[in-house]
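Only one protein chain is missing from this complex, and each of the others stays in its spot.
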Amino acid sequence: MARSLLLSAAFALVLGTATELRGAEMVWSGLVIAENVAQPHPIPPELTGIERPLKRLFGYNQFQVIGQSRKALQTGQEDWLATSKFFGLHVDARGESQAGYVLNLKLYKEKELLLETDAKLSKRSPLLIKGPQVGGGQLLLVLVVQ
Amino acid sequence: MKTFEEKWTAWLDGQLSDRELAQFEALLPDKAAAEAEKTEAKKLGAFLKRELGARALTNEEFFSHQLRERIARERAGESRKSGGRRIEVSTWWTIRRLLWTGTASLVVFLVLAIFVMRDKNPAEQSQYLTQILNARVDPVVSPNATISMFETKEDRVTVLWTEGLQSLPADYAAK
Partner (left out) sequence: MQTEATLAQADVSELDLIRRCQAGDTEAFDELVTRYRTRVFGMIYNMIHSEQDAWDLAQDSFVKAWKSIKRFRGQSSFYTWIYRIVMNVTIDWARKKKIKAGGAEFDDAIQLKEIDPASKTVPKADALPYETMERSEIWARIDKAIAQLSPEHRAVILMKEIEEMQYHEIAEALGCSIGTVMSRLFYARKKLQNLLRDVYENI
């Protein structure tokens, strides 16, 4: 009986502290080209979690990751770059709260700044940004806390 | 019309009212020279119209054919998307499935309410969607761009939607 109680207490303690412990979280940033093609490739593994909203919101059936970066956030003050041949997505983390990470995002086309935004990226909610049309498709920016 | 350039252009194109015409011509230091300029500008216009007006589209029918193909591909892509959704709606939600899903949702909700929600700060619940704090485009690069944002609670995604950014050729999709 006592041992059961002890084990239960230990288990409850572990569960309780587990909710408070927050190790480094990964933020995945991607530059994605979305297109409509006759025979689409399978969705890249990085996007499987958001395949449905990607297809539904933007109306494309094929997604190709042309640039990406995966950054572990320890302090919430890191900055990083996801690049393709012509685009660069600069992400500057400017703090962390319970709700998520405050990020400044800048999308560059070569040296030209196309778009800048500040966002509070929630740990449970990806951010999708519709960029310019590229050929017959669209550039999308995707940020996900993993 | 305020500037001299605007008045001159309107005068040249015969777009001034009688009153404006009298006022404008009174300001001209040398009306004969101005009239000569006007004649010359009209010659230029006629010359451009004659030489450039006849740029032909060779193979017009092929142009239309190619365009039809392209639009057909666009429409096929759109109808695949909406048709798939229609099929999903019409075949998935039977009465039994609705009842089962409803009951399961209630159970899940109760579990969450008892074992999970009690540990969470109420303020955090309202923050679970990503928020756009502000967004801007470079007005020099993209003078016609617009930005809007929305959240879809169903998918729990936040979308920053831009329109009017400069379109780029397919080469820019390179990795």
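Every chain is named by a letter (A and B) in the order it is written, and numbering of its residues begins at 1.
Everything below uses one rule, namely that a contact is a pair of C-beta atoms (placed from the backbone, for glycine too) under 8 Å apart; a residue touches a chain by one contact, two chains touch by 3 or more.
Please read these numbers as outputs of a predicted model, since none were measured by experiment.
Considering all chains of the complex, which shown ones does the missing chain contact?
When the full complex is considered, the omitted chain touches B.
Which residue, B:64, B:103 or B:148, contacts the hidden chain when the whole complex is considered?
Of all options in B:64, B:103 or B:148, contact with the hidden chain holds for B:64.
Could you list which residues of chain B touch the chain missing from the display?
On the side of chain B, residues 1-6, 8-10, 12-13, 15, 29-30, 33, 36-37, 40-41, 43-45, 47-49, 51-53, 55-57, 60, 63-64, 66-68, 70-72, 74-75, 143-144, 166-168 touch the unshown chain.
Simple rule for what comes next: only the chains that are shown with their structure count from here on.
Calculate how many whole Å lie between the centre of chain A and the centre of chain B, each centre taken as the average of the chain's C-alpha atoms.
Chain centroid spacing, chain A to chain B, equals 26 Å.
Give every residue of chain B touching chain A within the complex, in rising order.
73-74, 77-78, 80-81, 85, 119, 121, 123-124, 127-138, 141-142, 151-152, 155-162, 165-175
Where on chain A is chain B touching in the complex?
19, 33, 36, 38, 50, 52-53, 55-57, 59-61, 64, 66-67, 84-87, 97-100, 102, 109, 112-122, 124-137, 139
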